[in-house]
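One protein chain omitted, others in place.
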Amino acid sequence: MFVKNCWYVAGWDYDLPQGKVLARTIIDRQLALYRKQDGGVVAIEDRCCHRHAALHLGQIEGDCIRCMYHGLKFDPSGRCVDIPGQDRISPKAVIRSYPVVERDNWIWVWMGDPALADPNLIPFSVGPGDPDWDMRPSSLVFDADYRLVVDNLLDFSHITYVHRKTFGGEQFSDGLPKITKLDRGFRVERWLRNAPALVFIEHIMTGRYDMLVDYSVLMPCVFVMRFKIFAAGTATEGPSNGQLLLDTWTCQSVVPATADQCVYYFSWGASKETATPEIGDLLYAGINKAFLEDKEMIEAQHRNIKLQPDLPMIGIAHDAAVNQMRILMNRFIEAESAGIAAE
Amino acid sequence: MFVKNCWYVAGWDYDLPQGKVLARTIIDRQLALYRKQDGGVVAIEDRCCHRHAALHLGQIEGDCIRCMYHGLKFDPSGRCVDIPGQDRISPKAVIRSYPVVERDNWIWVWMGDPALADPNLIPFSVGPGDPDWDMRPSSLVFDADYRLVVDNLLDFSHITYVHRKTFGGEQFSDGLPKITKLDRGFRVERWLRNAPALVFIEHIMTGRYDMLVDYSVLMPCVFVMRFKIFAAGTATEGPSNGQLLLDTWTCQSVVPATADQCVYYFSWGASKETATPEIGDLLYAGINKAFLEDKEMIEAQHRNIKLQPDLPMIGIAHDAAVNQMRILMNRFIEAESAGIAAE
Partner (left out) sequence: MFVKNCWYVAGWDYDLPQGKVLARTIIDRQLALYRKQDGGVVAIEDRCCHRHAALHLGQIEGDCIRCMYHGLKFDPSGRCVDIPGQDRISPKAVIRSYPVVERDNWIWVWMGDPALADPNLIPFSVGPGDPDWDMRPSSLVFDADYRLVVDNLLDFSHITYVHRKTFGGEQFSDGLPKITKLDRGFRVERWLRNAPALVFIEHIMTGRYDMLVDYSVLMPCVFVMRFKIFAAGTATEGPSNGQLLLDTWTCQSVVPATADQCVYYFSWGASKETATPEIGDLLYAGINKAFLEDKEMIEAQHRNIKLQPDLPMIGIAHDAAVNQMRILMNRFIEAESAGIAAE
């Protein structure tokens, strides 16, 4: 159920200060992460090759980490470089090390074949460190199959219902959005016309607006959306020249820990031109509240599916992108298990 | 391990006020219950046919319920009547609806073949709403196989031991009660003669008494008992003409949620002729305390059985009704799985 040959977010960069060893579970694998002296991140198996002690309980020594059970020391490549009580070190004394890239304040880890770890496959995103945007990062744990969260993101008709008290957006469940196939995912576009602003900012944006929703969902689980609010009637389709009142990015990553748990990293923020501190606070509070609504709904859905996994699901028109993404992901997973790269 | 073709108690009527959606698990099935505009109760599968979201998170609209994930709306029969974003509704877009009857302040749900849902099969009971009786309702969750609670109710010899501090009743474990086969269960009768009153009322009933215990246990899990206290030496067997000091009903239902959990709904109360507010309080407190004693014993028994399920059990004389009820229940279960009605 997991794609291996892809970059997964292991956390925000601020989750991993120098000197800390961080434990993470990604696609059923236990990782320990720490920073080298130059700040570069090492991601290794959280399991000493000797007796399987947890390396997140270890001690950083220079660029290496020492298992604090019996003292084996590993370099960033995972090679054991010291075994107390003996001089010779078996070449088998190696743990797995994973390719890591830090970009846009996310720590990206490649869980598959290291030879295929192409940084160009890291999706575009806008991080909290970007000087042009007031991005605020957050995270939540969902006790659910990550694919249910991916489904959720690919069908915004749920906004009308799940988020009726936070976002509102009755138009989301009306017509269908425009869906475009991408190399490793889908782009979804939709205009909301002459609509009230999202519920959580209605008290400061009291009129009616044109709103652009334009997002991509990329394998396996990255969501990046441009959301813009224009004065009603001023914005045209395509590269907009309307009266732009609020311009935002939200960047989200849903990272499968196990079959039954995933971690959701997300940020939302406005451009410095259109942001105010109040808007920043509202976006941050709004997305956190809304994602707790998703969490409640999706965790209950996950429990239902676990209880009777073989019951059929009845398809509806809004499932289009959801279904296409599942097909795409399954094609990648099957290609990986067959040992060939998916097209 | 569950009989399907029978009425199960899904709760007290006061558990389900107008406007609330109640989640219940009965014999491993998830139900959502709510009231129609006329107050009638709807019991449907707690699982939207679209993506299996939980309908207990839904919104009541008139007599219908709307799934608050993607907005599908279902009528009381379980038929989908609205799918946002599309006009055509597949005839497959249906969820299961269960027959419901409200009677004696209990909400009864039929879990088997709806064509067999005969309200005449609902056992007699006396509800808290009965004007002639001061019944007080309560409930407890037992983390145990419901059949262990049924066993418990069919063998009152346990009262002498489990409830020695609350009920007392040394005579319960002496001789054997009279057991009569009923269509769907057993009737158990016993007289306690010249005995002290139950421990929890001994401070107000200080003498010695004749007491009638007369109860039925009906498939799968309903217990209804008439319990009367007479002045010692005044009461004869059969329709009694003795000096009646306290006349009570207790109505109980043990509802299997899963193989390892059941919900116990119960009430106890005296006739208005023999009750006082103090007696009502004592009966209520007494039964709640006693059933916590049962809960501790039965949950430990359940854990023991789970740890070594294949160990033999040594039968004793007091098991007669227990064993006969198991045979009866197994006959029903086998008949159901064979597709025929049990005799």
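Going by the order they are written in, the chains are A and B; count residues from 1 in each one.
What we mean here is this: a residue touches a chain if its C-beta (ideal position, glycine included) is under 8 Å from a C-beta of that chain, and two chains touch if they have at least 3 such contacts.
Since the structure is predicted, the reported quantities are computational estimates derived from the model, not experimental observations.
Visitor: So which of A:V9, A:I65, A:A93 or A:I122 would be touching the chain we can't see?
Guide: Of these options, the touching residue for the absent chain is A:A93.
Visitor: Thinking of the whole complex, not just what is shown, which of B:C64, B:V162, B:A270 or B:L283 touches the missing chain?
Guide: For the chain that is not drawn, the touching residue is B:V162.
Visitor: In the full complex, which of B:I314, B:I327 or B:I340 touches the chain missing from this view?
Guide: B:I314
Visitor: So that we can see where the missing chain sits, which residues of chain B does it touch?
Guide: These residues of chain B touch the chain that is not shown: 151, 155, 157-158, 160-162, 164, 173-176, 296-297, 300-301, 303-305, 307-308, 311-318.
Visitor: List the chain A residues touching the unshown chain?
Guide: Chain A touches the chain not shown through residues 28, 30, 46-47, 49-54, 56-57, 66-72, 80, 83-86, 90, 92-93.
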